[in-house]
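After the C-alpha cells below, expect a handful of questions from me.
Excluded from the complex is one protein chain; the other protein chains are retained at their positions.
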Amino acid sequence: MNRLARGVTVGVGVALAVALVVALLELPAAAIHLPGTVAQHLAQSGVEHPVTAVLLNFRGWDTLLEVAVLLLALLTLLTLSGGQAAVAAVEADPLLQGLARKALPLIILMAGYLLWAGAHRPGGAFQAGAVLAAGAVLLQLAGLLPAWAAPGRLLRLGLTLGFLVFLAVAAALLGQGALLQYPPASAGGLILLIEAGLTLSLGLILAGLFLFVTGRRA
Amino acid sequence: MSTGLLYALAGVVLFALGAAGVIVLAHLLRKILAFNVMGSGAFLVLVGLAQRTGVPDPVPQAMVLTGIVVAVAATALALGLARAWHARTGRGTLTEGEDRD
Amino acid sequence: MTEAWLDPAAWLIVLPLLWAGLAFLAGPGRGARLAIVALALQLALALKLAADLTATGARVHAVGGWGAPLGIDLMIDGLSTVLLLLTQVVAVALAVYAQGYFADAHHRREATWFWPLAGFLLAAMNALFLSADLFNLYVTLELLGLAAVGLVAVGGGTAQLAAAMRYLLVSLTASGAYLLGVALVYGAYGTVSIATLGPLVAAQLPLAVWLAAGLMLVGLMAKTALFPFHFWLPPAHGSAPAPVSALLSALVVKASFYLVLRLWLGPFASLGSTAAGLAGALGAAAILWGSWQALRAQRLKQLVAWSTVAQLGYLFLIFPLLTADGLALQAGVLQTVAHGLAKAALFAAAGVLMLATGRDTVEGLAGVAGRVPLTLFAFGLAGITIMGLPPSAGFLAKWLLIDAALESGQWGWILVIIAGGLLAAGYIFRVLRQAFLLAPEESRFHPVPRRLEWMAFVLAAASVLLGLRGAELVALLGITP
Partner (left out) sequence: MMTLAFDWLLVVALLWSAWRCLASADLNRAVVMFIVFGLLMALAWARLDAPDIALAEAAIGAGLTGALLLDALGALRARREGRDVHGEAP
C-alpha cells in the first residue's frame, strides 16, 4: 500500500472516530427500553438469569446460527489441513505435565458448575465449553494430548451433537406455533438439555479450532 | 458522563483504530489482530451505549456473547488460512515487497 | 394457511441446517445424494411458500413466539419469497452439477467437505432472506461470509488461498462496519427489529443513525462487490471450483444486495435519497469497468467473474430511479433473478469447457463447438440474458430500467445501460467465436459427464424463458405487508 493510500485511510479513520464521538455525545435517550420487557417475561422463560434467557429463549435463534458459524469455521480448517500429518508433540517439562494432570479434574468440575449456574447467575454453555476447551489446549501444551488428525465418526458426533440437539428442539417446537417456542412449563428442562449438548460440542469445537491446526506439517 | 457512555466512546476509537489497521497493516497476523480490536470496539459500543443510563441491559450483553464466539471462529479461520498461505509461499503478507514483520 | 408445524418458511432454514450437519456427520466426501433430495424438498417448500403468499398475503413468523422487539421475527413477503425461489432453483441444479463435477478424479479432493459447507451457505442465504432483525442479519451475514470463504478455499491451490484470504478480510471488515451500525441503532432506539424501527427512524433522526446507515450500507456494498469494492471478486470467483464459482456469483453477492434494498426501502428510506445519485454513479462505473475487464480477460472464468462485476452494477442503477410506481424496484429484482440464473449457467458451462479442453484460457477453447455443442448452446443462451436481448428476463429487466429512467427524465443512465449491453455482446461473442474456430492439431478433448451439460442448459434456458413469465414474478413481488 503506498503512502498516499495509507494517509487517506488514516485520515478517514480519524474523521470517522471524531464524527462518532460527537454523535454519541449528542444522542438522546432510546424510545424503547428492553430490559423492562425482559424482566416482565423472565418468569415464562424457564431460567432466572436474564442473559441466559435472552441467549437461549428470547433470541435463541441467533445462538443456534452462531453454533453453525463455529462448526463452519472448523469445517474450513479441516479443509485447509486435509491430508497433512500431525507432528508428534514436543516433550513438555514435567512440571507443566504435573500441573495439567492436577488441573484436569478441577477444570471439568468448573465446566459442570458453570453449566449448572447459567440458569441462575452468570455462566452457561459458552463459558463452560470455553473452559473445557482451555483444558484441552493445556493438555496439548503439556504434551499429554496429541494434536487431532482428521476426525473419526465418534468425534464428528461429539462435534455436531449440541448443534443437532438444538436444531431438533427448535424444529420440534414448531408444533407449539413457531420455531423455538418453548411451552413455559418445560422451557427450563429443554434449555438445560440444549445447554448440556452445547457445552460438550462447544468444548470440542473450540478445542478443535486449536488441536486440528497445531503441529501440522505440509 | 456515565460509565456506559465512557466505554462506548472508547469503543468507537478502538473501532476506528482497528478498521484503519486492517486496511493499512501489511502482515496477515497484524491484520487479524486489528480485526479483533475493531470487533471489541463495536461490542463496547453495543453494550456501553445501551447502558448509558446506568441500567444493565441483558439484550446487548447476549448479543456480544454471540459476537465474541463469532469473532473467535473468524479468527481461527483467518489464522488457518494465513498458516496455509505461509506454508505454501513462505510469505506473511498477500502483496509482495512488504514482507517484513 | 398451513398448520404451524408445516410452516414452509421455518423448514426452509431448518432443512439446510439439518442436512449440512448430517453431511458433516456422514464423513468426508459424503452427502451429495442427501443434499440433492433435501434441495428438491426445499424447492417444493419455496413454491408452497409462494402459493400461500399469493393466497393469504404477507405475514410474520415470530421465532420463540415472543414477537419483536423482544424476539426475532421472520418476514415473509414478495421480495423475500422471490429470492428464496431463485436460491432453491439455482441450488438444486448446481447440486446435481456438483455431484457430477466432483465425481471426476481430479476434483475429488476438493469435495472433502464441500457438501456441509454448501449446506451452511444455503441455510445462511435462506435465513438472511427471511430475517427481519438487524442483529440476527449480522449473524446470517457472518455465516454466509465464512461459508463462502471456506468454499473458495476448498480448491487448496495457492491462488485459491490468496483469494480466500482477501475475500475473508473484506468480508470481516464489512461485517464489522455493519455491526457497529447495528450497535448505534440499538443505542439510538433500543431495538433492532426492522418493522419496529420504521416509525422510530421517521420520527427522529440523530447524527448517530446517519453514521450507522452509512457504515451498514458501505459494508453491504463491499460485500456485494460494488465498484470500487469489487477487487476481491474476480480472484475469488475466478479461482474457485466451477460449482462454487456458480454459487457465489449467482447467489451470494445477491444476499448483501437484497439487504441494501431492504434497508434502503425500509428504515433508511429518508436517508437513501441523499446517496441515490452516488449509488447510481458507482453502478454505472461498475458496468463500464467490469465489462471492459471482461473483454480483456485471458482466462475464461476470469471473464465470467468480471461480467458479474458489471452485471451487479445494474442493480445499483435502480436507486436514483426508485419511485412510487415501483418500476425500478421491479427492474432490480428481475435483474437479480435473471443474472442469478444466467451466471450460474455461464459458470457451469465454463466448468464443462475447462474439463473438456483441460485448459482454462479463452484461447484454448478453439474447436470445442463440435465436442460439447449443448454446453456451447447453453453459454449462448445465458449470454442472451446477460446481453439483455429479448425475450430473456435480462431484456425485461433492462427494458423496465430504461422505462424508469425515461419516466423520471434521467437520460444519462440509458446511455450506460446500452453501452453495457454492447460491451456484454463483445465478451460473449469473443468466447463463442473462439469456440467455433478449428481445433489445433495437437489438442485433445476429455469426455464430460452429460449431466453437467444438461444442468448448464437447464439454467440457461430458465434465464431466457423467465422473460415470458415476468408478469407473475412482478405480481409476487407486489405483495407487501
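Assorted remarks:
Should a chain be cited, it is by its letter among A, B and C, assigned in written order, with residues numbered from 1 in that chain.
The criterion applied here is as follows: contacts are C-beta pairs under 8 Å (C-beta built on N, C-alpha and C of every residue); 3 or more make two chains touch, one makes a residue touch a chain.
A quick note: this is a predicted structure, and the numbers were derived from the prediction, not measured.
In terms of the touch definition stated at the top, the absent chain reaches A, B within the entire complex. Of the listed positions A:Asn57, A:Gln127 or A:Thr160, the one in contact with the omitted chain in the full complex is A:Gln127. Taking the whole complex into account, subunit B touches the unshown chain at residues 3-4, 6-7, 9-10, 13-14, 17-18, 21, 25, 27, 29-30, 32-34, 36-37, 40, 43-44, 47-48, 51, 56, 61, 64-65, 68-69, 71-72, 75-76, 79, 82-83, 86-87, 89-90, 92, 101.
By the touch definition given at the top, subunit A reaches the unshown chain through residues 51, 114, 122-124, 126-127, 130-131, 133-134, 137, 141, 206, 209-210, 213-214, 216, 218.
Simple rule for what comes next: only the chains that are shown with their structure count from here on.
A count of C-beta contacts for the chain pairs B-C and A-C puts A-C on top.
Centre-to-centre, using mean CA coordinates, subunit A is 17 Å away from subunit B. Residues of subunit B in contact with at least two other chains: 8, 12, 15, 19, 23, 45, 49-50, 59, 63, 66, 70, 73-74, 77, 81, 84, 88.
In subunit C, the residues touching two or more other chains are 135, 139, 142, 146, 149-150, 153, 184, 186-187, 190.
Within the complex formed with subunit A, the subunit B residues making contact are 5, 8-9, 12-13, 15-17, 19-20, 23-24, 26, 45, 49-50, 53, 55-59, 61-63, 65-66, 69-70, 72-74, 76-77, 79-81, 83-84, 87-88, 95, 98. Per the touch definition, subunit A reaches subunit B in the complex via residues 1, 6, 9-10, 12-14, 16-17, 20-21, 24-25, 27, 29-30, 34-35, 38, 50-51, 53-55, 58-59, 62-63, 66, 69-70, 72-74, 76-77, 80-81, 126, 206, 209-210, 213, 216, 218. Partner subunit B is touched in their complex by these residues of subunit C: 135, 139, 142, 146, 149-150, 153, 158, 161-162, 164-166, 168-169, 172-173, 176-177, 179-180, 182-184, 186-187, 190.
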